[in-house]
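Handing you a structure now.
For this view, one protein chain was removed and the others were kept in their places.
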Amino acid sequence: MFQEMFQDPLVIAGREFGSRLVMGTGGADNLAVLERALRASGTELTTVAMRRMDASGGPGVLELLRRLDIEVLPNTAGCRGADEAVLTARLAREALGTNWVKLEVVADERTLLPDPVELLDAAEQLVDDGFVVLPYTNDDPVLALRLEQVGCAAVMPLGSPIGTGLGIRNPHNIELIVSRASVPVVLDAGIGTASDAALAMELGCAAVLLATAVTRAGDPERMAAAMRAAVTGGRLAHLAGRIPKRFWAKASSPELDYVG
Amino acid sequence: MFQEMFQDPLVIAGREFGSRLVMGTGGADNLAVLERALRASGTELTTVAMRRMDASGGPGVLELLRRLDIEVLPNTAGCRGADEAVLTARLAREALGTNWVKLEVVADERTLLPDPVELLDAAEQLVDDGFVVLPYTNDDPVLALRLEQVGCAAVMPLGSPIGTGLGIRNPHNIELIVSRASVPVVLDAGIGTASDAALAMELGCAAVLLATAVTRAGDPERMAAAMRAAVTGGRLAHLAGRIPKRFWAKASSPELDYVG
Amino acid sequence: MFQEMFQDPLVIAGREFGSRLVMGTGGADNLAVLERALRASGTELTTVAMRRMDASGGPGVLELLRRLDIEVLPNTAGCRGADEAVLTARLAREALGTNWVKLEVVADERTLLPDPVELLDAAEQLVDDGFVVLPYTNDDPVLALRLEQVGCAAVMPLGSPIGTGLGIRNPHNIELIVSRASVPVVLDAGIGTASDAALAMELGCAAVLLATAVTRAGDPERMAAAMRAAVTGGRLAHLAGRIPKRFWAKASSPELDYVG
Partner (left out) sequence: MFQEMFQDPLVIAGREFGSRLVMGTGGADNLAVLERALRASGTELTTVAMRRMDASGGPGVLELLRRLDIEVLPNTAGCRGADEAVLTARLAREALGTNWVKLEVVADERTLLPDPVELLDAAEQLVDDGFVVLPYTNDDPVLALRLEQVGCAAVMPLGSPIGTGLGIRNPHNIELIVSRASVPVVLDAGIGTASDAALAMELGCAAVLLATAVTRAGDPERMAAAMRAAVTGGRLAHLAGRIPKRFWAKASSPELDYVG
């Protein structure tokens, strides 16, 4: 029965994943470090930037992922408009033989925040074209709902801008998104440390996606293990149902009456 | 090498514990629930209130802990002055054959906060009497240092008042305590959910002590497993070294150059 | 020289306002209470919902505002799409003889959050039609910039959803918006109490817009005076330049050397 607690797969578009931690490959110093981190993370799904992928020839990341039996989720990182993102997604489908895509359409380099109009446009086009679309979005509950309505298979709001490590700046928005979503909500971007990942799961997210919080940590392998544990802990806490918050103290000892 | 990451015992007064989660027994509905929660928590050290223990006769909590091979840490919960706490500690030593004690000297019932003067007095007396003293204290960095100076084997500051579930109200104070302590700092009281426990460890605490966050959760067994994972995650993150926080975004993709 | 500190007008689209507090009229119990609150607030600009205005006949709010010499800023509250909002703005221009409009295009009743796509569309149409457009927007730094680029005279991000009183949920986003804006940033929605208003100004906002935080407070007149003082305090603090935050303490006494 204890083991049952951990039988709790993430399901996106009908596919099951044993891990609720999705790890990006960006930011790693080299493939050996990345491999150890990926193993420690327990991830079964990894996102890889397509913009540079076409330039690749040799072994590299894709071969590593194949060897580790980790699913590849191509992303459109660096794309600035709907057209560029749609084109990149199609190239990825061609090159990698998957119709899944993490859709990123950023507005500028300083914030790397999504452009809401272009993102929604690209999502609609890609859904129509048969893609399983996982959009990286800001934490606007309205946009999250719109993305679901045009047929996205999940919505992936940020906690804070990419690479800032600021954690979840607005838990209220994440709760609003979760409370109205009927597709999985994946917290994507901004995670800095383990407690951030745990909090995301406690707020009701179905999974956490992160990259540089692991790949640029002092010890990436150890941080990958930390994130794995924190995602598990946050998920279990969400399912277990936490105690309410109180203003005044409440002793635990009175309940000790059963002792003896 | 991966397994080495988890060889990271908690050491208090020269004794090693494999788990950094210390679980109290207070608040459990019955022994069966408590047993499942204790097992799921992985704890190797448990605190038990002495005030009612002397009334016990039959099997109960102590037998359970013996069966699970979990060390008993008697506490002086409910004691209001130094004298009462010292007396209770001595009775516990007599009854349980241990000179370890979790020292609690509370000031009143509404806050269950420690009385700093009585606590320090009791701690000094018990250290002089040969006890290994683990005091439950407020989050005052000065009092924490005083408790260490009189010979306590650890200091156990609260995150927030007992049973409130408010988490760590003042991380700055916990950081101040950790930065000056040369004994283990154990976060004790106020934990509400898994991310609170992870944060405690990230701030540099050596362990987390909690009871009702697990025993009064909707599903205590699952919450115990959550806390176990969160403590592990927070500890690993602390050791791994998190990324710095930034105001502006920072892309992960440029570092993808090694691809191919 | 002391009085000069308070010569610090808010300038929007070339017009000066002596007060940086803009008060909405919504939520007031009756006109007498509203009048006292408006007077206490010191506001020189007030927003009024147009949707019901056309049904009005007698004296009412508009006459009150005329009497108090407060400028009317009609808003499109309750409008759900760009077309409806544009039509409402035009009716307001017709009825009130002003080409200023607070543009609201909400997505749904539960969140009252703006619809980013419809908002941007409406803003563009109204700017083209010669309006001075002050859009109520979410706290997305990208959308704020887009609104400025299509010609809005100010951007008015929320602190949190309308009527929640949750204050500024994401100060980081407000700072990002302020740091890139070349039009005034007005914090609009979510203010619950005086310190929220002060914080908005400290983050660099040019003004604060609120309604129910005053009109539904226990004592609206007193809360209006509170908000007035807090906006002034926050603005002065922003201009004065606060001390940096430190981890360790820093005594003030060493600098007392000049004594004597």
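Here the chain labels run A, B and C in written order, and each chain numbers its own residues starting at 1.
The definition used in the following text is that a contact is a pair of C-beta atoms (placed from the backbone, for glycine too) under 8 Å apart; a residue touches a chain by one contact, two chains touch by 3 or more.
Keep in mind it's a predicted model, so treat the numbers as computed, not measured.
Residue C:Val61 is the one among C:Val22, C:Leu38 or C:Val61 that touches the chain missing from this view. Screening C:Asn99, C:Ser179 or C:Ser195 for touch with the missing chain picks out C:Ser195. One chain is missing from the display, and on chain B it is touched by residues 107-108, 111, 113-117, 120, 138, 140-143, 145-146, 160-161, 166, 169-170, 172-173, 176.
Chain C residues in contact with the hidden partner, per the touch definition given at the top, are 2, 5, 24-31, 36, 39-40, 48-49, 51-53, 55-58, 60-61, 77-78, 109-113, 161-166, 192-199, 202, 211-213, 215-223, 225-237, 239-253, 255-260.
Everything below uses one rule, namely that only the chains that are shown with their structure count from here on.
Taking shared numbers over all numbers used, the chain A to chain B interface scores over half, which places it in the same class.
Separation between the centroids of chain A and chain C, computed from CA atoms only, is 35 Å. Annotation: 47 Å between the Cα-based centres of chain B and chain C. With centres defined as mean CA coordinates, chain B is found 32 Å away from chain A. Listed for chain A are residues 111, 113, 161, 166, each touching two or more other chains.
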